[in-house]
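The complex is shown incomplete by one protein chain, all other protein chains being positioned as in the whole.
Let's turn to chain A:
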Amino acid sequence: MRAANILHLGMKELRGLGRDPVLLLLIVHAFTLAIYTASKAMPETLNRAPIAIVDEDRSAVSARIASAFYPPYFLAPSLISQQEMDSRMDAGLDTFALDIPPGFQRDLLAGRAPTLQLNIDATRMSQAFTGGGYVQAIVSGEVDEFLAGHRQQTVLPVSLDLRARFNPELDKGWFGAISDVITSITMLSIVLTGAALIREREHGTIEHLLVMPVTAFEIMVSKLWSMGIVVLAAAAFSLIFVVEGLLAVPLNGSLTLFLAGAALDIFAMTCLGIFLATVAGSMPQFGLLLMMVLMPLQLLSGGVTPRESMPDAIQLIMLAAPNTHFVMLAQAVLFRGAGLDVVWPQLVAMLVIGASFFAFSLGRFRVFLR
């Protein structure tokens, strides 16, 4: 009897969603176009970095260095004068400016170890960090080649064979696509349930339900399963057809395991949606609240920047957010091909968080219905 109520009320939610073109459009957009464009637009860490070269030497070796910077890592370097360097960096035109001093080639050949100056615009954190190493490696390579045969080997013959696993090219689009799917899951889980509840209250239909032999538990669960299944289906579709299909991101791991994780994440997030809807008095307040909640969830979950580099307090707090665990699980399963033996702690964590969210939201929901 109770299960039947939950089923019928959930079917009602699905029918209602089916007649709401705006929400349908949002779902489609969030899981297709948004992911595709964001992933395509996201450059690799060092992609088309703007570099300028002040060539005061005008020698063979300086020309060689200048010609070694080319797309995709760097934009073709602008050759500028010493005076232009500061103003161009101030205006944000260049991230890197390499100054080759006069007499560089002469000193180099004479073994006087001349100094090159590399200016990095450190306000551009992403390029500043990795770019410096690249520039150094490129310049070294050119200089070595230039000097090849001229000098005696003084370096130990130890090479570093460095490989990136799981994403050999370090293509940011791969990771971006998955974290966008996770963002969409989080957003829609909250929005669909929360908006459904607020709309129902604004239209007075929730009151109508309450005079029938239906409990708050049944109403809430019906909203969770119906909206959850929509988000889960959309996420699966997106992963298979958009991420793996259109974007050609190789997914190593088990899709089933990922979706199981997604289901738990959705469970917790839909509970959160109900909770927010009970706190917000009206749709606009819900909207503002949504922004306040979505941004931290997205930014601090580890989906955008690594968790390790956040302050300890934030790392600790974010352990209470289901999608922190979901991001861990997604990375492990989809990229590293991890199995249940590896990700079970995340599944358990999400289950615990989801259950406590559920209990708490149900309490709030009961008060809200008074």
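Please note the rule applied: a contact is a pair of C-beta atoms (placed from the backbone, for glycine too) under 8 Å apart; a residue touches a chain by one contact, two chains touch by 3 or more; residues count from 1.
To be clear about the criterion, contacts and distances are computed from a predicted model.
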Protein name (UniProt record) of the chain left out of view, among "Formate dehydrogenase iron-sulfur subunit", "Lactate utilization protein C", "Branched-chain amino acid transport" or "Ribosome-associated ATPase/putative transporter RbbA": "Ribosome-associated ATPase/putative transporter RbbA"
Given A:A60, A:L79, A:I240 or A:L288, the one touching the chain that is not displayed: A:L288
Touch criterion as defined above, residue of A:A60, A:A233 or A:V304 at the omitted chain: A:V304
Which residue of A:G133, A:G245 or A:G363 touches the chain not shown here: A:G133
